[in-house]
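Structure, as structure tokens:
One protein chain is absent from this view; the other protein chains keep their places.
Labels A, B and C are assigned to the chains in the order they are written; within every chain, residues are numbered from 1.
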Amino acid sequence: PTLVLGQSETPKSGGKLAYAQLSANRRSADATNSRHPYFVVDSNVRLQWNCLTWVNPQLGWELEAAKRVEPTDKSLAVWEAELKEGILFHNGKEMTSEDVVASFDYHRQNAPFARQIKRIEAVSKYVARFYLDSGNSEFPYVLAEYNSVIMPAAPLATIGMDGIGSGPFRIVESDPNRSLFMEKFEKYFAGPAYLDRIEIYNREGQQEAALNGLRSGQFDAVLSIDARAALDLSKDPDLQIEAAKGGYSFVLQLPKVPGTPMDDKRVRQAMAFAVDRDAIVRVAYGGKFGWKGNDSHLVVTDPSFVPRPGGRDVARAKALLAEAGFASGVDLGTLYWSPQLPEAGRYFQVLQQSLAEAGIKVKLEERPNDGYIQFRTGDADLSKGNYHKFAMTAVGSRNPGISLFRMRNAYVESGYWRGPGHDRYMALYGQAMVEPVAATRKAIYAQMQDILFDEVPALLPAGGDNFLVHRKNVKAMPYHPQVWSIRFEKTWKA
Amino acid sequence: MLASLIRLSSRPLAVFGVVLVLAHVAMAVLAPVVLSVNPLSILDMPLQPPGPEALLGTDELGRDFLTRLLYGGRTAISVALLAGGIATLGGGLLGLAAARVGGWFDDVVSRFTEVQLSVPPILTVSLFVAALGQSTAVLVAVSAIILSTGVIRTARAQGLNLMQSGYVKAAILRGESGLSIVLRELLPNAAELLAVEFALRASSAFLLVSALSFLGLGISAPTPDWGLMVSEGLSSLRYQPWLVVMPALMISSLVVGINFATEGLSEVFGLEAARGGA
Amino acid sequence: MFAIKLLRRLAVAALTLFLLMGYIFIATEILPGDALDLTMTADEMAAMPPDALAQKKHELGLDRPAIERFAGFVLHVARLDFGRTLITRAPVADIVWMPFRNSLLLAAATLMVAIPLALFVGCVAALFHNRWPDHLISVAVIFGYSVPEFVIGTVLVLLFAVTWPLFPATVTANTNDPALKLLAAAPLPVATVVIGSVAYLARVLRAGMIEALSSDFVERLRLTGIPEYRIVLRHALPAAVGPALTASALYAAALVSGIVVVELVFAYPGIGQQMVRGVSTREIPIIQAIAILSALAVVATNLAADLALYLLDPRRR
Partner (left out) sequence: MSRIAPPRSVFAANNLTIAYRNAAGRMTEVLKDVTLALKPGGTLGIVGESGSGKSTFARALLGHLRPGSSFIGGSLDVLGTDMIGADRRSIAAMRGTSIAMAMQNPLTSLTYHMRVGDQVLEVLKYRAGKTTAEAQKIMLDLFIEVGLPDPAALSRRYPHQLSGGQRQRVVIAAALACNPALIVLDEPTSALDKTIEAQVLDLVDRIRRQRQMALVMISHDLRAVSRICSEVAVLEKGVLVETGATAQVFECPAHPYTKMLLKAAQPTGEPPRARKTSTEPSVLEACGLHFSYPAPRGFVKAVAARPALTEIDFSLAAGETLGVIGGSGSGKTTLGMIVAGLLAPSGGTLSFQGGDIGKLSSRRDAQQRRRIQIVFQDPLSSLNPRQTCAEAVIRPARFFLGVSRREAEAMTADLFARLGLPEALLTRFPRQLSGGQQQRVAIARAFVARPDLLVCDEITSALDASVQMQVLSTLADIQHQTGVSIVMITHDLGTVWERAQQVIVLEQGRIVDAGRTADVFRQPKSEAAKALFAAGVLAETTAPAPHPAHQREELIP
């Protein structure tokens, strides 16, 4: 990939970069799996690993480990990827199609987006072929997901556990939940990185501690600071803020357990009308750095994004509740949240208060990020009648295909949305995926969003931009709307 | 009693303590009377500087900070008073009874206090909160259990001392019932000690609840609470330090006040020896 | 005779530990709600078919009688095996062990600084009893233990890491780092705990010293013209340390509580982090393990204090 960084100084090699991350899209990590790509994700993905493709800050896809990714036919259901030659893993082995097959055999079973891959085979030493369950014109985006890294081939039970990737840095030390130390991989296929060492410290939920560390000189950078901190720190002459427009937003997953209020469309609609999106943008994102969500996973920067018609309407919300039989208000129980981003606490308190004004009672309970996904989903299995919990999750910006796919049935983020509305939605999705004309596709996406406005399978009230702050002596350290797509191989210290 | 109060009034630090405590109590009681703003409602822009609309500005959620500050002690103080009261009364009676009854009963009570004292308070709370969920009732009950151990020990020691006195022996020899001895002979003579214990226990309950709220295990948002406000305000420490400083000051001044007052009281009552300096 | 006393004291400690396990077991396993309730919401449970529920209970060992489970619990704990976490099924001992060491380290460092400091402060206060240095110290001491650790910690960071960047604001050392490296990374956490501890210890010591200095034997020494420094150091201090020791041992539990809070303020890799995480994920086994380990530490401290008392006070031998 070519990074246009627009710097005039000549980069220097060497040095150590220590940064704290405040957001981690983490599964639980314990000593046995702390190096696995699935357990400490986001800020280390492109440091340690490579995927076949990469999504750039403008949210367009580019080639990464592959030199070619294309469909084999018009159905768009079979795709071929050809690896660049001479990509070495940290253990010195060359990356081949065998590794791609082994990796995706694992991903197929463990990563939600990779489930669409029905089969994968090695065609030649460098070419692998993917067979999808249906056509998907945006499949290269799936290959850029954080879960889609290429690991050295190994049995399913052990693959990825050693933490060996092909990225510009390799893990030398890991402390579950606390830190990850990496050193430069000299034989990185795109040329060695400038920095000798990167130390990542996990300070999720502790922005203040992280910023104190920055001020006291312990850290060179802090990733995913909130809008207000960014605003304040931009006044500091020693520091520089990097912003990425249209970053994370929060989904409220509404488990539609039969017989509970959330199963009733009118209650969900009432929520959509009651929530004070402006207040959230104001409080959590300082007014200018956030955007009002439209209850789809689309991000405001996306050309296909359609704003939700009409503003906040408490009276309407109350009327809907009354219609659903909750004239004196409804208690939805506990909403579990985790501090995946520094502003989350404020975000959900505003949400809670604004829902309360319409008579919708929600209790908040904080859970640590670590293990939160397991906690939230439990052993959700609709066939057994197990639902996940009434909880939130942070979602990063994606291409429309991936974003809109997240409302499918049998998925936690849609809260197991079902019924005719859902079926119409998914039919439109299938249509869009094989639609070659962009404008037509956009029209279909707009129709899909209309369905969401009416059905409100999940609530996505608002989102905000991504910020990182670094010292001025750190050069070429850009941020990205997708945190897992950041890359620091061109970053250097003056 | 009156004489004790007069002697107390000659100690400037004790008076200072009593005044602090009374000021806090007045504030907690009067908050809803003087203030018309709902401490939960979100007014406008967050982190407004002090102004005519919000005298101390707004907090990070855009709620009136003064209102929240004045309301901020109510929950924790009520929890502390309740827990302290239950602990003092229950623990006091239990300790005195253990001293009177002796034998296996004393053994059981003493073992219980020993065991309870060896589990750090915060862990006891954690255990119960994890098992029973986070609620005010759980907080009160668990704090009361934790604090009662100290009271039991003090009361038991005092009880054993009193058991040596002629009037208790005389009552035993008369054949008075255990209850009558505890209530008639022991309790009145441990009353001052228990009063001081109550103040101390309530203040440690308050500190405990504040620390728990700070950790996110105590009183939960959006209830205004000083411990919680300190932790919420940390992110604004640099813009509006008073969001942290004021609630921290509230917590500290209340506890300092209680401690000054009780120090004075126990000196006036001549209780240092009975309390064993701890 | 000493050996017998020692044995008896050890037996008492062992009994305390045993009862403690019973207490912790009852608190977590017999009280309303078992491990199952904690990992699932009521709706989920209601929606679960009975045989699946029974299967689940069996997996977690909840279908055995309480006594049997308690026996198992005790036997496992005796081997320092704290079972597996409810969610990830990872061995609890692995999760808790190093953080526990780190917290002990923090406690030890704290005491190493706090005890000499408290001795000094306590002696000064006692020597100047009822004069201005004593009054000053008494007031400072009350402030010291009235201000919560999280406030002290925040103030220290603000002063010595942000305003004057002398010390690290947050602990970057890793859980498995060697002891010295960890401590070198944690001057402010240590200072925070020290402030509260010194206040408490100095207060106890001051009381002990005042009592010792007003004792008959000190008066006799004064009337014999023995130099004051010798009276204080050789006669009064050892007599004051005894009661202070007993009181300090009681303080051990409070110290652990303080440490837990400070660890969170500074992201120190100790049990505090694990505890809060454990509570919010309802990982009872983790909290159980932490509670047992720290109680063990407290019981051991009490034991050590008693032994020290035996050595200090010949009357007890």
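The working rule: a residue touches a chain if its C-beta (ideal position, glycine included) is under 8 Å from a C-beta of that chain, and two chains touch if they have at least 3 such contacts.
Given the structure is predicted, the values throughout are model-derived calculations rather than measurements.
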{"item": "Neighbouring displayed chains - absent chain, whole complex", "value": "B, C"}
{"item": "Chain not shown: contacting residue from C:D94, C:D134 or C:D313", "value": "C:D313"}
{"item": "For subunit C, the residues touching the chain missing from this view", "value": "4, 7-8, 11-12, 15, 214-217, 219-227, 230, 234-235, 238-239, 312-315"}
{"item": "Touching residues (missing chain, whole complex) on subunit B", "value": "7, 164-167, 169-170, 172-176, 185, 188-189, 191"}
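Definition applied: only the chains that are shown with their structure count from here on.
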{"item": "Arrangement of touching chains [line / ring / star / complete / other]", "value": "complete"}
{"item": "Contact-richer chain pair [A-C vs A-B]", "value": "A-C"}
{"item": "Reference subunit A; chain at largest CA-centroid distance", "value": "B"}
{"item": "Core chain by centroid distance, with centroids computed from Cα atoms only", "value": "C"}
{"item": "Centre distance in Å when subunit B and subunit C are each reduced to the mean of their C-alpha atoms", "value": "21"}
{"item": "Interface hub residues of subunit A, defined as touching at least two other chains", "value": "365-366"}
{"item": "Residues of subunit B engaged with two or more neighbouring chains", "value": "216, 234, 237"}
{"item": "Sites on subunit C touched by subunit B in the complex", "value": "15-16, 19-20, 23-24, 27-28, 31-33, 38, 138-139, 142-143, 145-151, 154, 158, 203-204, 207-208, 243-244, 247, 250, 253-257, 260-261, 264, 275-276, 278-280, 282-284, 287-288, 290-291, 294-295, 298-299, 302"}
{"item": "Contact set on subunit B toward subunit C in their complex", "value": "13, 111, 114-124, 126-132, 203, 207-208, 210-211, 214-217, 227, 230-231, 234, 237, 244, 248, 251-252, 255-256, 258-260, 263, 272, 276-278"}
{"item": "Touching residues (chain side subunit A, partner subunit B) in the complex", "value": "207-208, 226, 228-229, 232, 276, 279, 282-283, 287, 342, 345-346, 349-350, 352-354, 356, 364-366"}
